[in-house]
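Can you keep this structure in mind? I'll have questions shortly.
A single protein chain has been removed from this complex, and every other one stays in its place.
As written, the chain order gives the labels A and B, with residue 1 at the start of each chain.
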Amino acid sequence: MKPAPFAYLRPECLQDALEAYADHADDAKILAGGQSLIPLLSMRLAAPTMLIDINRLTELSYVHTDASGVRFGALTRHAQIEHDKRANRAQPLLRKALRSVAHPTIRNRGTTVGSIVHADAAAEMPAVLRLLEGSVTLRSHEGSREVGAEDLFVGPLETSLAAGEIATEIFMPALPAGAGVAFEEISRRRGDYALCGAAAIVQTDPGGAVTSVKTGYLSVSETPLVLDLSDAFDDGELSQTNLTGAGELASAAVQPETDIHATADYRRQLAGVLTKQVIEQAHNHASARTIGGSQ
Amino acid sequence: MTWKLVGENVTRVEDDRLLRGLGRYTDDLCPEALHVAMVRSPHAHARIVDIDIERVLDVDGVLAVYTYEDLPGPLAEPLPLLIPHPALTHGRTQYALAKDEVNYVGEAVAMVVAIDRYIAEDAAFRISVSYDPLPPVVGIDHARKAEHLVHDDVPGNVAARMEQSTGDAESAIAGAPHKLTLDLEIERSAATPLEGRATLAEWDTGSGRMRVWTSTQTSTGVRAAIAAKLQLDLANVDVITPDVGGGFGVKIMHPWPEDLLVPFVARALGKPVKFIEDRREHFISSAHERGQVQHVEVGFDDDGRILGLSVRFWHDNGAYTPYGIIVPIITSTQLLGPYKPGAYSVVFESLYTNTVVVTPYRGAGRPQGVYAMERTMDAIASYLGRDRTEVRAVNFIQPDELPYDHGLLFQDGRPLIYDSGDYPACLQKLKKLVGWDEFETFREQARSQGRRVGIGLACYVEGTGVGPYEGGHVQVETSGKVKVATGLTSQGQGHQTVFAQIVADELGVRFEDVEVTTGDTRRFPYAVGTFASRAAVMSGSAIAFAARAVRTKALRIAADALEASSDDLEIVDGIVRVKGTPDATIALGTVAVLSNPLRYAFDKASESATQFVVGDPDKPPVAEGDEPGLEGKGYYSPVRSTFASGMHAVIVETDPDTAEIKILRYCVVHDCGHVVNPLIVEGQIHGGVAQGVAGALYERMSYDEHGQLLNASFMDFLMPYVTEVPSKIEIDHLQTPSPLNPLGIKGAGEAGVIPSTAVFAAAIEDAEGIGITSMPISPSELFELRRRNTEASSPGRRAT
Partner (left out) sequence: MSDPTTADTDGETMHHVRLSVNGATYDIEVPARRLLSDAVRQDIGLTGTHVGCEHGVCGACTVLVDGVPMRSCLMFAVSAEGQEVTTVEGLGDADGSLGAVQQAFKDCHGLQCGFCTPGFLTTITACLRDNPDPTREEASEMVAGNLCRCTGYQNIVSAVLRAAELQGAGCATKPEHAAQEAQA
């Protein structure tokens, strides 16, 4: 289990990286945290001829938070965001989900941007990006463009990044007032990719009535899936009946597959169970925030 | 004698080195060695049409490529069939490099030698092998149907068929008031030590000596295999087992193809060479275990007493049978546990499949046997509406019936006779520990909160310390330091500590002064190996005998020197002294000096043994029949195994929605006779239980119908982290000493893992009210089982 040979470049600034990538767009790969890429290289499931190591691009290692939301760069490690208090005040779903990404040691090295552009439908952060309707900034030596989450994920492990494009920044919108979020997943071992995971964002009005319910899922579709379940709560109540209805909608909507760890039907069941759990938790979170005035 | 250290929680002498990162595992040695990488079959079953090595020869850093064609003499013959057995009528073994057919994904086809592993892998990827695929046989069902054959010349895919019985089980069942049949299944798993296989060889052209370091459970076995296959004199082969990163059975298998190929290449190239197996290779080219399908018929009376038991099972032995049929033989005999069925018959077929070979993994067939028996006990209890512990109790062999002869032959070819134990007492302890009688109250409480809980128990008896023998050598140096050697190997069990405890007590020396070497054929060339929980029993006993011999000699020499009778002497902290006369002493080191008449003096101490100083000038310096040196050897070769036993209970909670299975309590009562070091024994139990939990709830080998192993990585083979094992294992000990060995000990290495599959099946069944007949079980499988079962809505199935 050793990687095949590759040429190696380690640019010191983004501009150099973009130029190098432009020159080798077809055969080079970006090396960020390497926590997904290096296992693939070692198992020789991938063999790019060149790696462009972005670990020196310290300009891309940051977490910026303002009223609109949280921005972080391509070199920001999972752990940095997980432990950033301001970021998690603005968008508490970040930490809630990041805690389920692999193990702390992996999170010390792996980048959240890398995880998102790796676009594994079993990963947490792509689903979070989709649910929160965040966006990603893509840079090439020709310029920059911003892609919304719904346009980013085009297939299993496939994104709309063009050849030569580096994802430099991700934006996760802040949690609006009156809203709450939650994340839950079920995995075989703690730290494994989940058999099924769900996140929810529940919006309430000042009177406490539920006005919108959206959920995001991992491991039950080819690309991260988001459902708008608001209709199940059209009376504004978070009743057991409504929750059950939402769970059933979710079970029906997900498109899981059977693999060695779980059958499709079991994953469907989990999607239903987790949907109820995360909506209830997100609602509680919204209420707590309203009462407490924050978080 | 009085024990000072034996029985104490002595912290391990091994640890200091290992904790500083100064352990020496095989891959830590000889950084300049060349590396090999193997080309392995991607097909489960195929003919090799052609191997093209053209594209490799010009790769920089590649020194050589080998295929079957390049193997000379005995190396070109099939690998040894280690344990022949009359019932193994169709034993087959593979070639070191596949000759013309491959029979599992991962079988070695070609080998590259290069300056490092990176380049060796580059080259291995460039070798193109063309195959003519043949239909693969995967799984016991397919093997039994025999629509296709693994080996053309093995009809029905049956490697072995074996039958044993005592009494007439068929009539006993026919005549019994009640009868039940069970069909059970248990899947493949594997030992998976954290360090894979590893072999390093160095050939000294000048002296014609081969020196091999290997991560094995039997250095003497590997040594003999290398000598035979490479046509070397045994005396010219040294095999050393350095630190080993876990074995759990898989490393008792030998010789692996690489064990022979690496020394072969080292000799051919005149350079040190190593093979360090990677994780994927470990999954597809070492060994697995456990897979069986079982059919049980049982007849019993109103109390649940078994009158007749008839078991048929089918054992998946993988593509070859290098280790014989030890595993199914153990299943067929150890299945009986602490019970005495009126009559018993067992028939098994060991079947070929196009998968990795099956050789012992910790427990070695016992988990499957215990599973069959304990599922049967639970089924009887459920049928009769009796408490599960009562049904077991009526079937127990009673303490006054020991030694108990089952009338069967065990894995060592000796009668299956239990030497000691107290099963009723063990059960009482377990019931108390887990709170068996209070469980229904707990269940009711839980149920009122919408929770589902269940309890299970399982009992086992384990033949430990099987022969033929082990030996030990103890030598006192003139410094007073004691050097001990035994041939079997260590993989983390703390043998150095345990054996030092024994020697310190037996000889009367300080623990710190004893240094133990294991698994080095240069130090002790006669040995069998570390398996079947035998190390403490076998080498422990042998070393005790050796220490006693040294003690006797030391007392004789000291008696002369002190002009006392040896009966009046004692040895305390390395000083021989006359009891009650504190001044009359002589250090053991000095005794060692005196034991070895010298011509030359090197220091003050040795001066006193030179020829002008000691000895009667009229007698030979070394008396007839005596030997120089204060050393002794001992061997222990018991007539048969000693039988440890134990019982486990687990309380689980199953989630009504997600079918997740949570362990609330895990209790163990364990009888391994005298305990030399409780710290180490409990460590063995902890590790065994974790492996048992793994085997029951997490780990399996997921082969698809083409014979591809779908989970050949730690990502998908779910070895538990701390988060998946019980946060506490509650342990109680029972000590019924073995009468068969000088220390009264029985093995403890495998116990933790043996009853786990059975105990979890029982507890989950109890929680769910659904029969559990296939293990391991995942939440997804439990969910599907619930769906298939109409009773799923009524948890708990205490019969009326």
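We take it that a residue touches a chain if its C-beta (ideal position, glycine included) is under 8 Å from a C-beta of that chain, and two chains touch if they have at least 3 such contacts.
Note that the structure is predicted; figures quoted are calculated from it, not measured.
Shown chains touched by the missing chain in the whole complex: A, B. From the set B:A46, B:V244 or B:L351, the residue in touch with the chain omitted from the display is B:V244, counting the whole complex.
Within the complete assembly, A:P11 is the residue of A:P11, A:G73, A:G114 or A:P224 that touches the hidden chain. Residues 1-12, 16, 19-20, 31, 34-35, 38-39, 41-43, 51, 53, 55-56, 102-106, 108-109, 190-191 are the ones on subunit A that touch the missing chain. Across the interface with the omitted chain, subunit B contributes residues 5, 8-12, 14-16, 18-25, 27-28, 31, 60-61, 116, 118, 192-195, 243-246, 248, 278-279, 491-494, 511, 679-680, 682-683, 685-691, 713-715, 719, 721-723, 725, 727-729, 752.
Methods note: only the chains that are shown with their structure count from here on.
Within the complex formed with subunit B, the subunit A residues making contact are 1-5, 43-44, 186, 188-192, 195, 260-263, 265-266, 269-270, 273.
The residues of subunit B lying in touch with subunit A in their complex are 117-118, 121-122, 125, 278-280, 657-660, 698, 702, 710-711, 713, 715-716, 718, 720-721, 723-724, 778-780, 783-784, 787.
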